[in-house]
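A protein chain is absent from this complex, but the other protein chains hold their places.
Order of writing sets the chain letters: A and B. Residues in each chain are counted from 1.
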Amino acid sequence: MYILNRQQRHVVNYSWMLVSLLLVACLPFLLFSVLYFKSFLLLRNFGLGDLIFSHSWHPSKGEFGFYPFIVGSIWVTLLAILISTPICLLTAINVTQYAKKRFLRIMHPVIDILAGLPSVVYGVWGLLVIVPFISRYLGPWLGIRTMGYSILAGAFVLSIMIIPFILNIIIEIFRTIPMELKEAALSLGSTKWQMVKHVLLRKALPGIIAAVGFGLARAFGETMAVLMVVGNVVKVPTSVFDPGYTLPALIANNYGEVLSIPRYDSALMFAALLLLVVSLFFNLLMHFFIARYNKY
Amino acid sequence: MKRSLKIEETVFRVLMILSTAFILLILGVIMYSVFEKGMKAISWEMLTSIPSGGYYYGKGGGILNAITGSMALAFGATILAFVIGLPVALYINVFLHGKKKLVNFIRFILDLIWGIPSIVYGAFGFTLMVLIGLQTSLLAGIVTVTLFILPIMIRSMDEILRTVPTGLMEAAYSLGSNKSELAFKIFTRQSVSGIITAVLLSFGRAIGDAASVLFTAGYTDNLPNSLMEPVATLPLSIFFQLASPVPEVQARAYASALVLTVIILIVSLFSRGLGKRYHKTKINF
Partner (left out) sequence: METAIKVNNLNVFAGKSQILKNINCEIRKKRITVILGPSGCGKTTLLKCMNRLTDLYPELKVSGEILINEKNILDPGADIYKLRQSMGLLSQRPYPLPMTIYNNIAYALKLRGVRKKRELHKLVMDYLKQAALYDEVRNRLREPASRLSIGQQQRLCLARGLAVNPEIILADEPTSALDPISSRFIDEKFQELKKDYTIVVVTHVLRQARRIADNVIFMYLGEVIEQGPATEFFENPKQEKTKLYLEGMFN
């Protein structure tokens, strides 16, 4: 029954654990070094500032200005956050403070399903519903001619994708606010709404900010869904109805041509490196932010 | 004074209800569009055959290559991530029990890698592949996706392992168990439902992600038959079919999206169901 005795099993298990742990612990550093190493070629020839702020993207001519993609990513992400945050906040307040308890139970599977839907499916839906909506209804209604493939489409699809994510965190935060605090406010004579405004939201504010931060990080790196609806035109967008191009989309769309143009692979790896750095930066920021506020 | 407060409250309450309804509505719209368009184009042939030569231009065939490919990839990645991830989560909670600084440091690293976009892993995987000389293949895809889902798997398992009470640890130790036994025989059994949920959650992410397999797994019309050959995946299959100029093929893309969605829904359902079933051996403290 026992091939190895207890002591031997312990040693096997222990080594297995340490090896796995080492692998996991090295992962962020590995990611960074490999991508940095690969982008080094590019960085050697151009300064970091040039790469980030230059507008011209002509790889075949050897020009690698990432500005349009960075801006595209920022626009789409910020707009998505702008759309989703109030919706998440309002829904979270409703579901935890006002609506009946069983409603919260319905929300859980809804959030789970929305969270589990793959990026491509959101992209398909975006193509089917959002893009035509913008080009046929929203645009003309505002007097704008648009193909539908736009920053707005990307932002909208993205906002739906990050809603379950942010909503989950905020609901969790609201649930950890102790009943006693709420009861204390109510027993002083405040209405539910005043309690929500002055006690709940105030107490939950750091957590809400953290949730938004995480959502931001998540949105910034989202590839497929945005790629399918944002237009993929290399141009710094001047309005939300303009098509745009995001950093992840850049990488995804062009990896096939990587070998035919010199330094193209370096450029795409640099884009990946940028995404990694932004993501790590946000994670770090949120981590310390939460640590600071958890002192209470 | 009170009147304006009342108005404010009413306004916000309306907004709240609208927001909640909005979310429910959106889910409904997404499900409806995927199902409606998908059901129109789906056929038995689609599910059971591989693409024929002119599939992307309208000829016959199906997406069996992608279905089986995605399954093989997701299974492989989930198993690999489990084999690496479970020991790490157990190590943190059992072997490093009480060593706050070290545990916090490791959890900090885990926090760092959680949320790194899948395309970064894709690019990383691609670079590694080129470095080693590996072609786009099932193996490369599995390794990349494993790295991608590893943080998710470990974090979920860590959350559930944290809830095991110290008293149980004391009871096991006082019987003379060593740390490995405590970890692999007792912690695991106590947290079975949580572990299953973590695994299924990771599986769902593995099967649905496109960016990590885009450069690493390649694509093929064939069924997966070797680790070293490229493999088709559902997300990419959807993507490529959508890119076709032929409307029938585009319609098939919706059907493929439907298939993927259904798989994900089944996995979600399973994770709730299986989780509840294994609750019986768990002791509630």
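FYI, contacts are C-beta pairs under 8 Å (C-beta built on N, C-alpha and C of every residue); 3 or more make two chains touch, one makes a residue touch a chain.
Note that the structure is a prediction, hence the values are computed from the model and not measured.
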Residue, one of B:G28, B:P165, B:P247 or B:G273, that touches the chain absent here: B:P165
Candidate in contact with the missing chain, chosen from B:S19, B:S33, B:T127 or B:Q190: B:Q190
Residue touching the undisplayed chain, where the options are B:V14, B:L175, B:M228 or B:I266: B:L175
Chain B residues that touch the omitted chain in the full complex: 97-99, 165-178, 181, 185-186, 189-190, 192, 280-285
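By our rule, only the chains that are shown with their structure count from here on.
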Rounded Å distance between chain A and chain B, as computed from the means of their C-alpha atoms: 16
Sites on chain A touched by chain B in the complex: 6, 9-10, 13-14, 16-18, 20-21, 23-25, 27-28, 30-31, 34-35, 38, 86-88, 90-91, 93-95, 98-99, 107, 109-110, 112-114, 116-125, 127-129, 160, 163, 167, 191-194, 214, 217-218, 220-224, 228, 248, 251-252, 255, 268-269, 272, 275-276, 279-280, 282-284, 287
For the chain B and chain A complex, residues of the former touching the latter: 5, 8-9, 12-13, 15-20, 22-24, 26-27, 29-30, 33-34, 37, 83-85, 87-88, 90-91, 95, 106, 108-124, 126-128, 147, 150, 154, 178-181, 183-184, 201, 204-205, 207-211, 214-215, 234-235, 238-239, 242, 253-254, 257, 260-261, 264-265, 267-268, 272
